[in-house]
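Only one structure is covered here, and it is reproduced in the block below.
With one protein chain held back, the other chains of the complex are shown just where they sit.
Note that the chains are named A, B and C in the order they appear, and that numbering of residues resets to 1 at the start of each chain.
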């Protein structure tokens, strides 16, 4: 993603950009600190089934073999929690369709006043004409401004927060925490890093991939350059 | 739910009301047609663990006992598919947070042109002042009208359908199919029929409950009057 | 599987052979009886996402396309319950490692007296020497006879049923009911029909496949001859 129109989003009404941070990750405990690292946990625990032994580099090789052969259960040894910020309701809705090995806690617009809502604007990377992109972003921005105004008006008229928010646009920022294990994350990547995936969930998947490649490269490196 | 302002929603812009229909349900096959009905399938299959035998009325009693004791696995023998229509993106988002024993296929605004979008308006049942309700519904309607207009304008300017839809409000109608087993449906009811649940998902749960009470009453009758 | 030594198992101590029956299956309800069959339910419900329409033969084609493209959620519309009989504890233990879209109720040796236990003997199809097979089956049979005797002795000495059964061999017959949807069943087939799979779970998978091919062929026919 080139994101060549990024500068046009900077001063838009309550514009925010996506951000992902690693919050928690599985780490070896007690005497196991000497025996394994987070990265080699799948290979290390998989050896249980064959009672084989091996050095770190053997476990790395075993990680890759398990992935290649589709023996994915040992990948459940490695769990992550991410803080996610700057994603639209549209992305959120695609994301929560994943059901296995994943969990979320989200900012609830049922409980929080929406008058502080922020918005995530489109990249329109596929358009070449800057004037058209400006016009599109002006529509997106006007929709956001109008929604915040209407929300306030609805609250004044006596609507509950949960009813007032129903006029909020899909582009509104949802943030929260995402829990997953390495197996489920690989499944997410296999679907959402594809060229056919929606650009926003693909952008988020790319950001997630960059983080886990730093932590446990052998579990995810086959997704590079996909 | 009294729904005393229903008449005010009738002529609103592309206003639709919720509707749920039972599409498929587990039914006995071959020689088992003589031995069990859909309703008694949980009790009937649960007998496997004790090799006990009983008549239909014993299986009904066993159904209730399994539920009371928290032995819920045999409820997975009974599966349903529902067609769901007239629910907001807000309801959809709460609903898909359920992960176990459930599945969905939804109308995709990524693939379908959103210029035919319909909308589900709030009931505002908790308000006594008709004039205020009219004003609130006028805001909700104007948001919907504006969104359909802006969507068309964005398409003209070259936005893809998946980007154009990001200005659609949360009140837009999502429709689709819902797959679940009786165990997962009970879990949904236990959370979403509560007084504290959001009114829209509670309304939908009440509609689902009415359908399954007709088909397999002993599996759900403890939820009546909750 | 040729099962050429089947005749040698016939008169062994409490010898039973595997048997699988279809107990329940998803079937269309009400007005949907005119619109779809069990088999086309995945294609029919998948159309929700694109609001497309089609005849039965289009839905059959769509079924196959969904499978090929890995869009497996609509397969969750079709659910099965099977009665399973004549499987060893060893098979049961492999089987229950499947976790998603599946459920079981089993005969409980914790609750039922094990003195009526039956046994499932090996096929030894890979051996050419009948005398060796007879000797092996004699060892298997003697183990079963000895276990039933020791079980009775333990009960006499005051052991609980759940403790007495711990000397039962893995070859003991477990029976029960199996709940699954078409998606989970395809996953089972993809692993357990392979040449590398253990022969007993492969035999059971083959028996399951034969049943569902009769009911919903387009959902499973790519597994024929695997």
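As a working rule, a contact is a pair of C-beta atoms (placed from the backbone, for glycine too) under 8 Å apart; a residue touches a chain by one contact, two chains touch by 3 or more.
Keep in mind that what you see is a predicted model, and the values were worked out from it rather than measured.
S.K.: If the hidden chain were put back, which of C:15, C:63, C:88 or C:181 would touch it?
M.R.: Result: among the candidates, C:88 touches the missing chain.
S.K.: Touch as defined at the start, partner being the missing chain; which of A:25, A:142, A:155 or A:207 qualifies?
M.R.: Final answer for the missing-chain contact: A:25.
S.K.: Which positions on subunit C touch the chain that was left off?
M.R.: 88-90, 92-93, 96-97, 99-100, 102, 104, 110, 122, 124, 126-127, 129, 132, 135-136, 139-140, 142-143, 146-147, 150, 153-154, 157-160, 162-163, 165-171, 198-199
S.K.: Please output the residues of subunit A touching the missing chain, sorted low to high.
M.R.: Those residues of subunit A that touch the unshown chain are 21-32, 36, 38, 41, 45-46, 48-51, 73-74, 76-79, 81, 103-108, 111-112, 175-177, 179, 181.
Here is the rule we use: only the chains that are shown with their structure count from here on.
S.K.: What is the chain whose Cα centre is as far as it gets from that of subunit C?
M.R.: Chain A.
S.K.: Identify the chain whose mean C-alpha position lies nearest to the mean of all protein C-alpha atoms shown.
M.R.: Answer by centroid distance: B.
S.K.: Which whole number of Å gives the spacing of the CA centres of subunit A and subunit B?
M.R.: About 27 Å separates the centre of subunit A from that of subunit B.
S.K.: Just curious, how far off is subunit C from subunit B if you go by their C-alpha centres, in Å?
M.R.: Each chain's C-alpha centroid was found; their separation is 33 Å.
S.K.: Indicate the whole-number Å distance between the mean C-alpha point of subunit A and the mean C-alpha point of subunit C.
M.R.: Taking the average C-alpha coordinate of subunit A and of subunit C, the gap between them is 38 Å.
S.K.: Could you say which residues in subunit C touch two or more other chains, in rising order?
M.R.: none
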